[in-house]
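With one protein chain withheld, the remaining protein chains of the complex are depicted in position.
The block that comes next holds chain A.
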Amino acid sequence: MTQTNGTASWTNPLRDPEDRRLPRIAGPCGMVLFGVTGDLSRKKIMPAIYDLANRGLLPPGFSLVGYARRDWNNQDFAQIVHDSVKEHARTEFREEVWKQLSEGFRFVPGEFDDDIAFGTLAHTLDELDIVRGTGGNHAFYLAIPPGFFGQVVQQLKEHGMVDSQPGSWRRVVVEKPFGHDLESAKQLQAVLNDAFPSGSIFRIDHYLGKETVQNILAMRFANEMFEPIWNANYVDHVQITMAEDIGIGGRAGYYDGIGAARDVIQNHLLQLMALVAMEEPISFDAENLRAEKLKVLRSITVPHRLDLTTARGQYAEGWSGGVKVNGFLQEDGIKPRSTTETYAAVTLHVDNRRWAGVPFYLRTGKRLGRRVTEVAIVFKPAPHLPFAASATEELTRNALVIRVQPDEGTTLRFGAKVPGTAMEIRDVNMDFAYGGSFVEASPEAYERLILDVLLGDPPLFPHHEEVEQSWTILDPILDYWERKGHRPEQYPSGGWGPSSANAMLKRDGRTWRRP
């Protein structure tokens, strides 16, 4: 049931719902890539396309059209893709796969305001429909700064490339940032929506394509033993962390003025929080999943005293993992008086019966101790401990940790007796590791998401209502930071963030995990 192009009554006799070996292969289609030279295209999108082809999941005739301000021909473009695939693809390079793909490469040189070039692009798509059999189905991947979306989408519209013929589709794919506040997010949606219907707009949050994130749903809703304790009766608080050990690298132009909260909390962390906190959806189709995510996002509230419940910082010069590194304000392209934060921590509450009184602490930062993303459900202490106080000194809270990356898996932390004659209890870890095993064979998030775009399968893409709701949550915090006008606290590179973030949890009688 990968595609429908006609009468609903016809069923393909070669398909059988019982036949679960048959992979989902996209129907005839092509993709137009804007922003061919960017990191995203070269490191993620092009390798993912190759890997999909290698796994036999792309249709015969799949075509990739590059559009950029470069004086290239088709061969030059093919060479760029070739280099990117050789360097970054997950699966081995095979000549026959390359041959299948490379026949479908086209390149259209032009600026975003170049009418003639967009005319050529429209013509190229028509030609591909004939010589490659792409059937009028094309996805436009805007791997370009959002400032250009309007222009590109308008051009696509003016040149008749957004109107699909009956039985075929046109889709647009965009990456974060989805605006920088509620207002701009709505504008962005309006711009896209002007040319594409809501169901044809695919927003990529690559976290949602990760196996471990999808596994949150499996763990919560396929098992009996977690659900009874998944609430305020047993859970003390939740910590969601996304830490990077690197600095901003060459992204100064993008990052200055955006900052950690907009870059990470608004999308990845709030999406993770929604998956952890939401109620059970009626089913896992896009509409029902979104309904539950939206519901929980709408019940999220921000504390009144933002001075006590949020923290922000900038990494200072220092030593990170044995390497001497610059501070944020010394990075190339960053204004020396920039107030953009590279670390942000916020406290959120969920106002519903399940989570009343359980704070969710979200933090993200650059140049922290190590690269890690995890969700930690920290449980309340046992109501009564029938041991001598000295026996349980080393016992902390039970915790269930969902390790999103790296070292994907789940850890359960609980107390156990230290071997010996005395009764002494200490924390131990019980690990489930996807690590090194499942991971190797499991697809990259981008493979999954690009395939879903081509199949028109939307559950893993955040809807514009979710995006806007996330801004509604974050905007008051961003406003407060802006109003207060304080410079973010400097924190040493290679550590675990500013002292104000530690103080923020200390006020609540808690501490951050060292992930």
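One rule holds for everything that comes next: contacts are C-beta pairs under 8 Å (C-beta built on N, C-alpha and C of every residue); 3 or more make two chains touch, one makes a residue touch a chain; residues count from 1.
Just so we're on the same page, contacts and distances are computed from a predicted model.
A single chain of the complex does not appear, and UniProt lists its protein name as "Glucose-6-phosphate dehydrogenase assembly protein OpcA", one of "PTS EIIB type-2 domain-containing protein", "Amino acid ABC transporter permease", "Tryptophan synthase beta chain" or "Glucose-6-phosphate dehydrogenase assembly protein OpcA".
Within the complete assembly, A:K99 is the residue of A:K99, A:R337 or A:R514 that touches the hidden chain. Touching the omitted chain from chain A are residues 2-3, 5-7, 10, 12-16, 18-23, 25, 27-28, 53-54, 56, 59-61, 94-97, 99-100, 103, 130-133, 135, 409, 431-433, 436-438, 440-442.
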